[in-house]
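Here the complex is missing a single protein chain, while all its other protein chains stay put.
Chain IDs A, B and C follow the sequence of writing; residue 1 opens each chain.
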Amino acid sequence: MTNRIAVAVLGATGRMGSEAVRAVDAAEDMELVAALGRNDPLSTVLDAGATHIVDLTVPDSTEANVRFAVEHGLHAVVGTTGWSDERRADLASLLEAAPAVGVLIAPNFALGSVLASAFAAQAARYFESVEIVELHHPNKVDAPSGTAVRTAELIAAERAAAGVPASPDATETSLDGARGADVDGVRVHAVRLRGLVAHQEVLLGGEGEQLTLRHDSYDRASFMPGVLLGLRRAAGRPGLTYGLDGYLDLGN
Amino acid sequence: MTNRIAVAVLGATGRMGSEAVRAVDAAEDMELVAALGRNDPLSTVLDAGATHIVDLTVPDSTEANVRFAVEHGLHAVVGTTGWSDERRADLASLLEAAPAVGVLIAPNFALGSVLASAFAAQAARYFESVEIVELHHPNKVDAPSGTAVRTAELIAAERAAAGVPASPDATETSLDGARGADVDGVRVHAVRLRGLVAHQEVLLGGEGEQLTLRHDSYDRASFMPGVLLGLRRAAGRPGLTYGLDGYLDLGN
Amino acid sequence: MTNRIAVAVLGATGRMGSEAVRAVDAAEDMELVAALGRNDPLSTVLDAGATHIVDLTVPDSTEANVRFAVEHGLHAVVGTTGWSDERRADLASLLEAAPAVGVLIAPNFALGSVLASAFAAQAARYFESVEIVELHHPNKVDAPSGTAVRTAELIAAERAAAGVPASPDATETSLDGARGADVDGVRVHAVRLRGLVAHQEVLLGGEGEQLTLRHDSYDRASFMPGVLLGLRRAAGRPGLTYGLDGYLDLGN
Partner (left out) sequence: MTNRIAVAVLGATGRMGSEAVRAVDAAEDMELVAALGRNDPLSTVLDAGATHIVDLTVPDSTEANVRFAVEHGLHAVVGTTGWSDERRADLASLLEAAPAVGVLIAPNFALGSVLASAFAAQAARYFESVEIVELHHPNKVDAPSGTAVRTAELIAAERAAAGVPASPDATETSLDGARGADVDGVRVHAVRLRGLVAHQEVLLGGEGEQLTLRHDSYDRASFMPGVLLGLRRAAGRPGLTYGLDGYLDLGN
């Protein structure tokens, strides 16, 4: 089959990387042409004939990897953290000189989570009340989760832009902490429970009705459909896209 | 306040109509200028200076009411059933001669329900599996609910358009009915329980993750925010819009 | 039908009382023989031939009402608040002289809520982790709800008695309030959302599994099955019972 996507996975020996190797290998419309560990030279990618790279390495090396890809006309799907505003601006400049190349940098590849956040932002202006409950395993060291904080910020920005007032709350007496953390005016509650993995509910309430958007992440495998979708769509979306929602047809 | 929306409610003595009277009356940016029962002449609407009507009457009279509104340059928000394809086509023709007039006909005014259906349709292409569970009070005579059937049809159409195969199902032995009803390939389960009102869950499943979109309707009051939103936006959306989702900024 | 339970409702004009009047009237195995408002003399109860009273009055009058019932050999089901430990001790003394009379004082008559609390207490010793999420309408002035606090206290006591250690929690950095209120070591989160009534979830987590006990209260009518059950069982449970769970066959 001549038109399969030729993919090189960078960071192939890490936890996410090894999942990606398996997922690309199993995808009928892709060919895994290279799988690089930490010490493999980047030129391997070119020798193998890759047209796309997946970068699942570490913050220290991801920038050099992606610049190398862009400079050689390869599309890139990037799950590594560490892409500050400044790094992303530099990359966008570089991409101006490579107008056919598409790069996706995504802090989260779980389709369900990305969709839930996007839907929450769209819905938030239509309801009087909104709160977030996130639930994770008890070994997690931060509360609330980064995803919950970002979802709350997104919701708050949409409500501010639409002129929606704060969620009503008549609480007069409260035990400390009962009403959750306040993230830009959105209450966020963090549950920690043995047996759980990573779960989030956005609860929206209006007169006589409730809309609940829940995402359950049971397994790291949940990131792979998003990585594959990124690979399939990168060539059709030249330039830099930040966030997997930019590749989904969600309007707004 | 000179720029409040001047609203006449038709069908004001019915269950939905009397809710609408209350809701319009309570809205700060609206003025209730007329509330018509079954025997009040339509000219009352003009005498009262209405710029918008809300039609919550009966299938036999809604068409005449809306045509009257359009012919007199009034915007209309319509919750009455009975708008066949043919009736809607006739109305669209009439609206060509009144290019400034906006008409919204909506089978469902519960914002949460409309949003949940729209989100389900958007998400359905990204997951291997999708099923619907609807839950209602035990006095309901049909199963599954009309909303669940329409949601399933919408999901099935989106999946077909995106080339998504059927949800996987290895069931070999089954008690009759266990796997629910088949609506265009989407399994729909109907629960009937004392104490409930009207609830629906769309369950989407992929490798390692689940997305759940749940809507709870507790009260007829849940339709009023949708009616008010229709009134606020009708003047800005000339022509005929079918379905409240057409007034929401949901992309696609 | 000669063996119907002859019931007098005290506080019949209040919100709960008028529901009780309707419920007793509709019950096939009961006869509503009297419905007393604030100024009706207690002797009405005797004149009407009541064998049971339901007291849904106010803290100031409930004690006199119940003592009157006991002194005249009538069984009593009491939903009025204000029964301090001291008042209950006095009543128990009085009941010693009336060994055939049964009195039920219940702070909560919603069967589902009472069962959920009892089940939570029974289950709490078998799971590493337990947290509570309660959800109410936004006009509620206290957080968390009294029911949630009592459920947490009950759970904490059962876990202490069984020697279960605290729920694990590795949180190192947290936004203020994210992890909820601490009630005897049990985390309790209070959500406030327009459209809701009164809801509570007890979440129990262990290695690889989760048990969730959820109660939804949609309507004051939910208290009536508990009141009727109390009336049906009071004669068979002489003495003072505190809490509807004492009338349910829940073991322990």
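What we mean here is this: a residue touches a chain if its C-beta (ideal position, glycine included) is under 8 Å from a C-beta of that chain, and two chains touch if they have at least 3 such contacts.
Small disclaimer: the values here were computed from a predicted structure and weren't measured.
Colleague: Tell me which of B:L196, B:L213 or B:V227 is the one touching the absent chain.
Modeller: From the options B:L196, B:L213 or B:V227, the contact with the absent chain belongs to B:L196.
Colleague: Among B:A98, B:A181, B:A221 or B:A235, which one touches the chain that has been omitted from the display?
Modeller: Candidates B:A98, B:A181, B:A221 or B:A235; residue touching the omitted chain: B:A181.
Colleague: Given the full complex, what residues of subunit B touch the hidden partner chain?
Modeller: 127-131, 133, 135, 138-144, 149, 167-183, 187-196, 203-210
Colleague: Name, in rising order, the residues on subunit A that touch the hidden chain in the full complex.
Modeller: Against the missing chain, subunit A presents residues 195-197, 216, 218-219, 222.
Colleague: In the complete complex, which positions of subunit C touch the hidden chain?
Modeller: 110-113, 115-116, 119, 122-123, 126-127, 204, 206-225, 229, 248-252
To be clear about the criterion, only the chains that are shown with their structure count from here on.
Colleague: Count the C-beta pairs in contact for every pair of chains, then give the pair with the highest total.
Modeller: Comparing chain pairs, contacts are most numerous for A-C.
Colleague: If you average the CA atoms of subunit A and of subunit B, how many Å lie between those two points?
Modeller: Taking the average C-alpha coordinate of subunit A and of subunit B, the gap between them is 33 Å.
Colleague: Using Cα averages as centroids, what's the distance between subunit A and subunit C in whole Å?
Modeller: That gives a centre separation of 46 Å.
Colleague: Hey, what residues on subunit B touch two or more of the other chains?
Modeller: 216, 218-219, 222
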